[in-house]
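What you see is the complex with one protein chain gone and the rest in place.
By letter and in written order, the chains are A, B, C and D; residue numbering begins at 1 in each of them.
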Amino acid sequence: MLKFIKKLSKTAGLVPGTPVHIGEERRERPRITVIDYDPAQLEEKQALSVEECFPFKEKNTVTWINIDGIHQLDIIEKIGAAFDLHPLTIEDIANTEQRPKYEDLEHYIFIVLNMLSYEKGAGVKAEQVSFILGKNYVISFQEQEGDVFNEIRDRIRRNKGRVRKHGSDYLAYALIDAIVDNYYVILEKIGEEIEDMEEELISNPDPATLQIIHRLKQEIIFLRKSVWPLRETVSHLERGESKLVQKNTRVYLRDLYDHTIQVIDTVETFRDMVSGMLDIYLSSLSNKMNEVMKVLTMIATIFIPITFIAGLYGMNFNTAFPWNMPELNWKFGYVFTWGLMITVAATMVIFFKKKRWF
Amino acid sequence: MLKFIKKLSKTAGLVPGTPVHIGEERRERPRITVIDYDPAQLEEKQALSVEECFPFKEKNTVTWINIDGIHQLDIIEKIGAAFDLHPLTIEDIANTEQRPKYEDLEHYIFIVLNMLSYEKGAGVKAEQVSFILGKNYVISFQEQEGDVFNEIRDRIRRNKGRVRKHGSDYLAYALIDAIVDNYYVILEKIGEEIEDMEEELISNPDPATLQIIHRLKQEIIFLRKSVWPLRETVSHLERGESKLVQKNTRVYLRDLYDHTIQVIDTVETFRDMVSGMLDIYLSSLSNKMNEVMKVLTMIATIFIPITFIAGLYGMNFNTAFPWNMPELNWKFGYVFTWGLMITVAATMVIFFKKKRWF
Amino acid sequence: MLKFIKKLSKTAGLVPGTPVHIGEERRERPRITVIDYDPAQLEEKQALSVEECFPFKEKNTVTWINIDGIHQLDIIEKIGAAFDLHPLTIEDIANTEQRPKYEDLEHYIFIVLNMLSYEKGAGVKAEQVSFILGKNYVISFQEQEGDVFNEIRDRIRRNKGRVRKHGSDYLAYALIDAIVDNYYVILEKIGEEIEDMEEELISNPDPATLQIIHRLKQEIIFLRKSVWPLRETVSHLERGESKLVQKNTRVYLRDLYDHTIQVIDTVETFRDMVSGMLDIYLSSLSNKMNEVMKVLTMIATIFIPITFIAGLYGMNFNTAFPWNMPELNWKFGYVFTWGLMITVAATMVIFFKKKRWF
Amino acid sequence: MLKFIKKLSKTAGLVPGTPVHIGEERRERPRITVIDYDPAQLEEKQALSVEECFPFKEKNTVTWINIDGIHQLDIIEKIGAAFDLHPLTIEDIANTEQRPKYEDLEHYIFIVLNMLSYEKGAGVKAEQVSFILGKNYVISFQEQEGDVFNEIRDRIRRNKGRVRKHGSDYLAYALIDAIVDNYYVILEKIGEEIEDMEEELISNPDPATLQIIHRLKQEIIFLRKSVWPLRETVSHLERGESKLVQKNTRVYLRDLYDHTIQVIDTVETFRDMVSGMLDIYLSSLSNKMNEVMKVLTMIATIFIPITFIAGLYGMNFNTAFPWNMPELNWKFGYVFTWGLMITVAATMVIFFKKKRWF
Partner (left out) sequence: MLKFIKKLSKTAGLVPGTPVHIGEERRERPRITVIDYDPAQLEEKQALSVEECFPFKEKNTVTWINIDGIHQLDIIEKIGAAFDLHPLTIEDIANTEQRPKYEDLEHYIFIVLNMLSYEKGAGVKAEQVSFILGKNYVISFQEQEGDVFNEIRDRIRRNKGRVRKHGSDYLAYALIDAIVDNYYVILEKIGEEIEDMEEELISNPDPATLQIIHRLKQEIIFLRKSVWPLRETVSHLERGESKLVQKNTRVYLRDLYDHTIQVIDTVETFRDMVSGMLDIYLSSLSNKMNEVMKVLTMIATIFIPITFIAGLYGMNFNTAFPWNMPELNWKFGYVFTWGLMITVAATMVIFFKKKRWF
C-alpha cells in the first residue's frame, strides 16, 4: 500500500503532464500488437516500432493497438503525438499509480483500470491498464504482458460473439469486461481463504490466526480502494454523453455496471466477514481462557482447604498438655482427618457442579 | 456465500451474452406451464415443448408462461428468439447468481429476484426467479418447482381478487408480491431463532452460542445482500417510465415498495440485535469469569494466611531455648492458634463483605 | 418486535387488498363517534351503526368520524365503499403492522401512524392509528379507545384555539400533533430510566444491569423503527402537492415537522447514551475485577514467600550433622525467622506501594 | 438532557400556538432595551413597558429591540400582536427547548439559536436566543441577561465597523456571529479538559477517569445536538430567498457559515478524541492488569516448586528404613536441598526472562 505513496511522492515538484514511469525498471522492448478488423476482414500484426501502427488510424476499420510495457516513455509520447492525446493523459498512462478513472476529452475517452492478481501469501497485486477509446480505435496499455485479453483476441480472430460486428466502443467494453470478470477469480481465491480461516478460528484460535486476519483485513482495504472507483468509472462510461459510445453498446455497459456492483457487494461482504472474525477470535480466546481459569480455580479451591488441614496436624504443639492437639493421639485421628478432607473436597465439587462451573 | 463467487468466476472469459447455467446440474425436463386468461375466459395447459407457448403471444389475452428449471439452455434460447429478448437478458436468466435487478428494454421489462428459503441449521438459501414482462404476457423462470405461485394460479382459476380484471403488469406485480410476502415467513423464522438465542444468551452463555451468533450474523449479511437491491428493483418498477406499467397498477407497486422497506427495516433490526448479542455474550462471559475469580480470591485469601500459621507451628526449632517457639509449650497453645486462625479468616470475610465482593 | 413479523407472515399468499385484522381478537362492538362542526355550529353523536355517519359527508361542514376498534372488518369495508377508498387503503387500516406512511390518492390522503405507550417493565408498545383526510372530513381509526384525542374533542366543543375556524386539514394536523406530543411523554419516561441506570452503572455494576441495558437497547431499536418513517410521513404531508392541504395549514405542519425532528434527535441521543452505557458497564466490571485481582496478588505474594520460610524450618533434616539446619538450634532462631518473614512481607508491601498497586 | 424532554412533555395536549414558558420560574421584570440607529444618528433607551418600543417600528431607521427574560408571556404576546407574528412563532419564543431553526414567514424571518455556556464540573448549558428579523428591525429574546451582545452595542454606539452603515439584516448577522464566536470559547474550555484528561489517561488510569470520560462524552453528545442544526439554520439564512437579506450581507453570512462548519468540525474531532480515550483507558487498564498478573505468576511459580521441596522434607517417614528419606540423614542434606531450591528458582527466572515476561 505504501509503495504507491512512495512512488507518487517521487513525482512531487514535476511539471504537470510530465510522464514519469514509476513502476519497476525493466529492460526489454515493450511488445506492440495491432489487430485491425471489420465484420468482413481481419489484419493482425506484431509491430516492431510504434510508427507502424499509425496508418491504421486512417482506415475505416476498428483498430486495437495493445502495448505491453509502459517503461519506455518515448513510445507513449509518440502515440500521444500521433493520436493527439492531452499531456495529462500521457502522464497518467506512464504514472502507474492512478485510481481507476474515466475522462472524456471529446475526441477520445481515457480510462484507467486496475488489473488485479492474487497469490496466497503474496497478497493482492494491482497492475494498471489504460485505455484510449477513439472513434475507430482502442489503444490499451498494460504494465506487463498478461493473458486476460487472449480470450478477446481469440474471439476477434474467429469472429465469435458480437465483437466483429460492432465498433470500437464495443471492443473497449469487451476489454473492460474481461478485467472485471477477472475480479471474480480473485474474489473466489480470497473467499476461499476466508472460509478456511473461519473454520480454524473457532476450533483452534492461535496467535498466528491473528496475523492472518490482520493480513486479510489489509488486503480487503486494498481491494476496496481499487473497486469503489471502478464503479464510478464504469458508471461514467455508461451514462456519459460521449458520442463515442453508441446507444446499443450502453446495454452492455449497464450489464458491466451490474457486475462491478456485484464485485463491490462481495468485497463489502468479505469486509463484514473479516471484521466479524476478529470478534470471534477474541471471543474464542476469552472462552479458552475462561476454561483454563475454571480448572485452576477448581483444583486450587479443592486443595487449598485440605492442604491447610494437613498443615494443621503438622504443627508441633506439645501434646503433653491435654488441650494441645488431642486429635494426634486419637486412635482413629488419621482416619478422621481423611474423612474431614474428603468431606471438604466433595462439598467443593458439589458447589462447583451446582454453579455449573464445570 | 462463496459458492456464487465460484460460479461467477466460471463465466470469466466468456463472450458476454453467452448463457451459462451455473446452478446445480439437473437431469429432468423443465416443466413449462401456460395460463392464458382475460376477464371472461381461461385456458391452462402444461406444454411439452416450448414452441407450444408461442401462439399465445399473438392473442389479445394475458399469457403467463412459467418455466420451472433453467438448466436446459435451449429452452431459454428458443424463448429468447420468439420474444425477441436481448442476449444479455438470456445470459442473466441462465446465470443464476445475479443481484435483484430491473431492466427496461422498451418492448419488455426484465426483472431478477431472489426467492429465499430457510431451514434451521441449513441457513438461508436463495433461488433466482426472473420475469419478462411484455405487453400482454409474463414469462417467469424458476430454478426449481416451487409452491409460492400456487396461490396466484388459484386466484386466476377461480377469478378471485383483481388479477383477471387487469393486464400483464398486474400479474407481474402479483408474482413479485408473492415472493416478497414469502420474505416475511423467512424473517419470522430467523426472528424466532434470534429470540430463542437471546434468552439463552444471558442465562447460559457457552462457546456453542458463539458459533450460533456467528452463523446468524453470516445469514443476516446474506439477507441484506438480497434485500437491499430488491428495494431498488421495486422502486424502478414503480417509478420507471415504461408504458408497460399502467397507472392504476402503480398504487399496488407503491404498496409493494412499502413492503420491501418493511423487510429491509426488519433485516436491519435483526442486524442490530445480532450485533448486540455478541456484546451481551462477551459481557455475560466476563460476568461469569468475574464470579469465578471472586470465589477463588475469597477461598485463597482466607486460607493462605491461616495455612501460613499452621506452617509456622510446624517448624522444628529447638524448643529447649526459651525464645524458640514458646507457644508450642503453652498449655493452651493449640486453642490460641485456632483462635488466631478464626480471627484472621473472619476478618477477611468481613473485609470482603464490606467491599461487596460476594 | 417479532410479533409483527409473525402477523405479517400470516398475510402472505392473500389477495392484495384483502383486509385482515391481525391484532388481538376482540369481541366488543367498535365505538363510532361523529363530530361535525363549522365555526358557527357543532353536532356530536355516538353512532350505533356506521351508516349513520354517511349523511355528514354531504354537508359543507367539517366532519370527524372516529372509530375505536378495527377488529370488525365490515365497518371498515362499509366506510371504504361510502368514501370510495382504495382496497389497499382498507387493507392497510385493518392490517395493523404498517410503518408510518403517507399516501396521496387525490380525492383523499391516507396517513398511518403509530401511537406509542410505555410502561416500565412492559416496554414500549405501539398501536396503529390511521387517518383518512378528505375534502371536508377526517376519519380516524384506532385499535383501542385512547384518551389522546380527548383534548382535541374538548377544544372543538369549547371552540378553543383555531380548530373550529379551519378546515379538515387543520383537524388532521391537530390529531397528528396530539400523537407526536404524546411521544415526548414516552421519551421522558425512557429518559428517566436511562438516567437512573447510569447512576447505578458506575456505582454498582451487576449482571442484572446488563439485562436492563439490553432491554433499553431493544426498546430504542423499536422506537427508531417507529420514529424515522414518521418524519418522512410528516414531511410528505407538508411538502406534498395535495390540494387538500391549504397553504396556511402548512406553517403548522412545518412546526409539526420540527417536532418530529426533535423526537428523532432525542431517540438518537438515547441511542448514543445507551450504547455508551455498555462500554461503561464493561469498564466498571474490568475495574472491579482489577481491584479483586490486586488484593489476591497482594495477599498471595506476601504470604507465599513467608509460608515457604515456615515450610523450610519444618523440614526434618538430622540436625546431628552441623551443616543440617543449624538455625534450628540457634538460641534466637525463631526470633530470627520472624524477623526474616516480616522483612520479606514489608519489602513486598513497599514494592506494591511504589508500583501504586494499592 | 432529560430536562428538556420533561419540559416538552408539559406542552403535550395544549393548543398549538399556545405560548408556555417552560424555563425556570423567575420574578423580576424582563429588561427591554431599544437601540435605534441609522448611519447618521442613534437613539438608545431602556423601555419600561413594551409599548414604548412600537413607535420605532414606523421609523425608517434600524431598530434593535432586546428582551432579556421571556418568563412574562404578556410581553411576548404584545410584541407578537404589534409586529404581526404568527402564533407558532410566539409559542416557539416562549417554549425554550427548540432546536436551532430558521423560518421564513415572508414579512419576517424567525431564527432560534442556542447560546452555550460551560463551567468545568457543571458541564455545558444552553440558553435559547430567538431573533425576529423584519424589514427595519431586529427583535432578540434572551432567557437571561447576557454579556455576549455588549460588544455589538458598543460597536453601534461608537459607529465602529460596518454595523451602522448596513440594514437590519447585517445587525442580525452581527448578533448571530457573536453567538457563534462564543462557541469557540466553549470549545476551547472543553478542549483543554480533554487534553488534560489524555495526559492523565496513559500515565495513571483510575476509575474516576472513567466517569470523567463518560461525562465528556455526554457533553459532546449534547454539543452535537446544538451544533448540527445550527449549520442548517445559518445555511438557510444565507441561501434562503428572503428579500429581507440583502446581497452584500450574504458574503458575511457565508463567512458565518464557514465558522459554523469549523465549530462542527471541532466538535466531531472532540468526539473522535473522546471515543478514542475509552479505548486507551481500557488498554491502559489491561496493561496494568497484565503487569500485576505477571508479578503474581512470577512469584507464585518461583515459590510453588520450592515450597513443595520444603514440604517434602517435612514428611515424617520412619527413617529407620534405609529407603525412607535417606536425604534427611545425609551430612549435607540441608545444603543439597538449598542448592536444589536455588536451581529450580533460577531456572524459572531464566525461563521468564527468555519469554520476556518481565
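Rule of thumb we're sticking to: a contact is a pair of C-beta atoms (placed from the backbone, for glycine too) under 8 Å apart; a residue touches a chain by one contact, two chains touch by 3 or more.
Computed from a predicted model, the values in this text were never measured in an experiment.
What shown chains does the left-out chain touch?
Hidden chain contacts in the full assembly come out as A, D.
Thinking of the whole complex, not just what is shown, which of A:88, A:197, A:264 or A:349 touches the missing chain?
Within the whole complex, the residue contacting the unshown chain is A:88.
Thinking of the whole complex, not just what is shown, which of A:42, A:261 or A:310 touches the missing chain?
In the complete complex, the chain left out is touched by residue A:310.
Touching the hidden chain in the complete assembly: which of D:162, D:239, D:331 or D:353 does that?
D:162
Go through chain D and note every residue touching the omitted chain.
For chain D, the residues touching the absent chain are 151, 155, 160-163, 173-174, 177-178, 181-182, 184-185, 187-188, 191-192, 194-195, 202, 251-252, 254-255, 258, 261-262, 265-266, 269, 272-273, 276, 279-280, 282-284, 286-287, 289-290, 293-294, 296-297, 300-301, 304-305, 307-308, 311-312, 314-318, 321, 323-325, 355-357.
Please give every residue of chain A in contact with the chain that is not shown.
Spelled out for chain A, the touching residues are 1-2, 5-6, 8-9, 11-18, 86-88, 92, 98-99, 101, 103, 105, 204, 207, 210-211, 214, 217-218, 221, 225, 229, 278, 281-282, 285-286, 288-289, 291-293, 295-296, 299-300, 303-304, 306-307, 310-311, 313-316, 319, 325, 327-335, 337.
One rule holds for everything that comes next: only the chains that are shown with their structure count from here on.
Can you list every chain in contact with both chain A and chain C?
Common contact partners of chain A and chain C, which must touch each of the two, are B.
Same residues or different residues where chain A meets chain B? The copies count as same if more than half of the interface numbers are shared.
Different, since most residue numbers here occur in only one copy.
Could you give the separation in Å between the centres of chain A and chain D, each centre being the mean of its C-alpha atoms?
One centre to the other, that is 41 Å.
Taking each chain's centre as the mean of its CA atoms, how far is chain A from chain B in angstrom?
So the centroids are 25 Å from each other.
Which residues does chain C have that touch at least 2 chains other than itself?
Residues 282, 286, 289, 293, 296, 300, 304, 307, 311, 314-316, 325.
Draw the chains as points, connect those that touch, then say whether the picture is a line, ring, star, complete or other.
Its topology is that of a line.
Every pair of chains that touch: which are they?
A-B, B-C, C-D
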